[in-house]
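Note that one protein chain of the assembly has been removed; the remaining protein chains are unaltered in position.
Going by the order they are written in, the chains are A, B and C; count residues from 1 in each one.
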Amino acid sequence: MTELTYREALRQTLRSELLRDEDVMLMGEEIGVFEGSYKITAGLLEEFGPRRVRDTPIAEEGFTGAAIGAAMLGLRPVVEIMTINFSLLALDQIVNHAAKIHGMFGGQMSVPMVIRTPGGGGQQLGASHSQNIELYYAFVPGLKVVAPSTPADARALLLAAIKDDDPVLFLENLALYNTKGDVPDDLPAATIGKAKVTRPGRDLTLIGYSRMAVVALEVAEELAESDGLDIEVIDLCSLRPLDRETVVESVKKTHAAVMLEDDWLTYGIGAEVAATISDGAFDYLDAPVRRVAMAEVPLPYSKPLESAALPSRQDVVNAIRATLAAVGHRTSEGTR
Amino acid sequence: MTELTYREALRQTLRSELLRDEDVMLMGEEIGVFEGSYKITAGLLEEFGPRRVRDTPIAEEGFTGAAIGAAMLGLRPVVEIMTINFSLLALDQIVNHAAKIHGMFGGQMSVPMVIRTPGGGGQQLGASHSQNIELYYAFVPGLKVVAPSTPADARALLLAAIKDDDPVLFLENLALYNTKGDVPDDLPAATIGKAKVTRPGRDLTLIGYSRMAVVALEVAEELAESDGLDIEVIDLCSLRPLDRETVVESVKKTHAAVMLEDDWLTYGIGAEVAATISDGAFDYLDAPVRRVAMAEVPLPYSKPLESAALPSRQDVVNAIRATLAAVGHRTSEGTR
Amino acid sequence: MSGTTRSSTPTRRRTKATGTKASVETPPTETPPGENQPSEVERERAQRFYRQMLFIRRFEERAQRAYTQALIGGYCHLNLGEEAAIAGLMDELRPEDYLFTNYREHGYALARGIDPNAVMAELFGRVDGVSKGWGGSMHMFDVSHRLLGGYGIVGGQLPIATGAALALQYKGADEIVMCTMGDGTVAIGAFHESLNLASLWDLPIVFVIINNGLGMGTPVAHSSALPDLYRRGDAYRIESARVDGMNPDIVASATATAVDVARGGRPYLLEVVTERLKGHSVVDPAKYRSGDEAARLKGVDPVRAYAQHLTAIGVHDAESIAQLDAEVLREVDAVAAFAAASEFPDTSTLFDYTYASPVPNDSRRLPGDALYPAAPIVGGAA
Partner (left out) sequence: MSGTTRSSTPTRRRTKATGTKASVETPPTETPPGENQPSEVERERAQRFYRQMLFIRRFEERAQRAYTQALIGGYCHLNLGEEAAIAGLMDELRPEDYLFTNYREHGYALARGIDPNAVMAELFGRVDGVSKGWGGSMHMFDVSHRLLGGYGIVGGQLPIATGAALALQYKGADEIVMCTMGDGTVAIGAFHESLNLASLWDLPIVFVIINNGLGMGTPVAHSSALPDLYRRGDAYRIESARVDGMNPDIVASATATAVDVARGGRPYLLEVVTERLKGHSVVDPAKYRSGDEAARLKGVDPVRAYAQHLTAIGVHDAESIAQLDAEVLREVDAVAAFAAASEFPDTSTLFDYTYASPVPNDSRRLPGDALYPAAPIVGGAA
């Protein structure tokens, strides 16, 4: 067991995978000489050389597509797209090609590649650099999308993603890179497609992924302390496949749910989660599933505006209290 | 009142707008000499010349971006992207630029452009040519997304889109181009952001957009005939903004809803609609909102596979019956 | 124009990449097509070329017919007019080399040696198709013949092919990649990004522009600011050449040079000037072509021209040509019959190829399937 930052967990995992499997190679802008925009690949060029750690020009479509072709011929490329915003430039390659090649050609070849990319917001990067568009990938059959929230999960899911024979979008988060956590030394690869109950509870199910899974856990602990609430927290971990059962089973127990996400509300990831709960736990749910998400605006640069647009801890607390109030309201009035 | 095909309604509207406003111009691949891949622009190059009707090379990102710049300087470009699948290549321009320019620069300039593009499936075009990814646009604040299902709406919404000062994604559908309907001669522009109750009813709310709004209406009529059911049909017309109120008010009356869509189920457009209903009509809904959508696979070429993967009329009928059964089940057992 | 035109004989072929740049080991024997007294090897190749071209021609015509009979769906783009280009290009690839094409690829599949039955069955959407019926006309794929697709998104194959070449270099392999595209494809961003990467990284890849003069209805001069497409190579320090694509011998010679360069570890850009004799796809009447243009096309036919050439040099005569045609037509009929008799894929296989590896919680619902079966009522749940 070692305490590592999320960044360091990623870096060490990339390193151990480069050591383990000669077919693993890294590609991306500034991952070598520059050591990564966010230093996830620090030291790896020096250790493994340019064959294994390949700096690319600014050509997201080109190098992401190149990773697809390399994967078809047996390599296991791990591509870094500097932030998820720039992945829009590679979307045709990811959605029309990486996700389709196995199916469209009758299962003849797989595309074992990983695309690592951070989402985030709240860094005053402005509208085109602060989007959370994991939805674009989570929507697509043929892709797998994982979104770890802790250093240990970052390692376990990255191990799984690199070993997986399908293209995996590996969502990181700018705000998590410096967070710390224990990482067991012999941590095995995770199973992609499974959510995790990170805190058991009975009063309400609080759901998040990536940064918001961390916020969820923190707020649950706070409210346990301050209000004596017993909140169950679920970290989705995987957005595609989506582990509906874990979520629904939880809500069958708690009868209430709040969904946290950093993307826009309408059509966001939480829409599916809310729809799923409303369906799967229809007879159990005592109040509407509330979603806490980003305000639906191009995120402004100016700090006060940006802060107002992004979900805060207080927003989460308010949503939980309101939901519990609605539950009490309904149950006390005997509407079920 | 004239009976027109959806195609002809579009063509005539483009023509009348070209006549009305010198700043309106058309751009796209094969819209001129070739008269449009789907002949929506037939005859327009001949009538208006290459200045107004501009054939472009195969460069979706380039010409869509060019339309943005032209719109900033006062033109009202109407871009045709041959099918929505190819719009992935222009996504950075649409999402990171067209949708952001007004907000990101503090409201100094608007981007009055329209992107016309057909979705669809069921034409045996294979996985990369048969996607319904309107979600990618509907998700983005700063864009407006409309999806007419009838020739009259095609005209009214295209008029509105061209006059609108914001970028509008105008979703057409390959399977609708040959459908016919009456188009009033003096039809005014529609209001973007409004859904329509296309058939009033009391038993269940059936919701669709684009092709599925047509299917919804047809199935409702059939079931009125065959089963004496009184189904209310809603055509969303606009995906962003989404007219939640019209949907929720309907379900408050009918207590049950089925959502129809041609895209993939998980995270699809219907997820938000279902989540919205489950929230807004929480105390009224007697059974889970059922979604009828495409199977979550890269759409295969072979006809039987393709047919199995796409929602059929029978699938819709089954979903309605199952939902009504669930309502009966629950209400008869007195769960409310 | 930097490509040399040489006859391509098996002795000239390298059996191993040397790592050096495109030097030629044995001096080329200059045998301009049309000259008399072809060698036995040349006669054999000429016959092979002609048979292949003819087969592609008849196959495509058969596909066209099947399309109008609604046996084929979707878009269907034919290689009519491009037979010589295909024969010449494919002949210079080793079986272990990799090929990526656009959606106009039936002829390439055939010339790579894929069973015509499987090619036609794919068009018919049957299980015996090269892509098991999943791909159709635009998406043929055969891993054993190293045809790695058939791509319908214009330019989509370029970055992927570039990456395949990267993998070959990574592994120190001797194979190369060939990636074909149309003239209209040159305008798309992926062209630029791919050629730049291939050159920066010294990848073993031949990019081939099949310049048939049109992208749908758009002439090259309207899609490319520099209509000499092969000269685009200069912008990436990629050696390039333009070659007449109506004669397979000429194409093969130029391809040999290109392949040598690639085998030596540098990309190459080859522009093959050819013709699209019919519409963009089966359903396109090509009304945008002028009367003059249509008249000109009547006089242009690589298959007929090569037949005349072979007759002139005594490799064929009118009778053997007619005989061959009859034979090919019979074969193509058999191919169509095979395809028509092949089964459609079973709908139970619908979810088989979404993922290559098993995955929990994968969504395998058919349209309208309940997300959750109606729950039995649990009265005391709340």
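Of note:
Here, a residue touches a chain if its C-beta (ideal position, glycine included) is under 8 Å from a C-beta of that chain, and two chains touch if they have at least 3 such contacts.
This structure is a prediction, so every number in the text was calculated from the model and none was measured.
Put simply, the hidden chain is in touch with A, B, C once you look at the whole complex.
From the options B:59, B:175, B:259 or B:292, the residue with contact to the chain not on display is B:59. The residue from C:192, C:276 or C:289 that touches the chain not shown here is C:192. Contact with the chain that does not appear here is found for just one residue of B:243, B:263 or B:296, B:243.
Note that of A:20, A:202 or A:303, the residue touching the chain absent from this view is A:303.
Residues touching the missing chain, restricted to chain A, are 29-30, 33-35, 37, 55, 57-62, 85-86, 89, 123-129, 265-266, 287-288, 290-298, 300-305, 308-312, 315-316, 318-319, 322, 325-326, 329-330, 333, 335 (touch as defined at the top). Contact between chain C and the unshown chain involves residues 187-193, 195-196, 199-200, 222-226, 231-232, 234-238. The chain not shown here touches chain B at positions 25, 51, 56-57, 59, 61-75, 77, 92-93, 96-97, 101-112, 141-142, 144, 164-166, 191-194, 238, 241-245, 248, 252, 255, 276, 279-280, 282-284, 286, 331, 336.
Criterion: only the chains that are shown with their structure count from here on.
At the far end from chain B, in terms of centres built from Cα atoms, lies C. Taking each chain's centre as the average of its CA atoms, chain B and chain C sit 36 Å apart.
Averaged Cα coordinates give chain A a centre that lies 40 Å from the centre of chain C.
Multi-chain contact residues of chain A (touching two or more other chains) are listed as 92, 96-97, 102-104, 141-142, 242, 279-280, 282-283, 336. The set of chain C residues that touch two or more partner chains comprises 129, 131, 133-135, 139, 151, 153, 156, 189, 353-354, 362-363, 371-372, 377.
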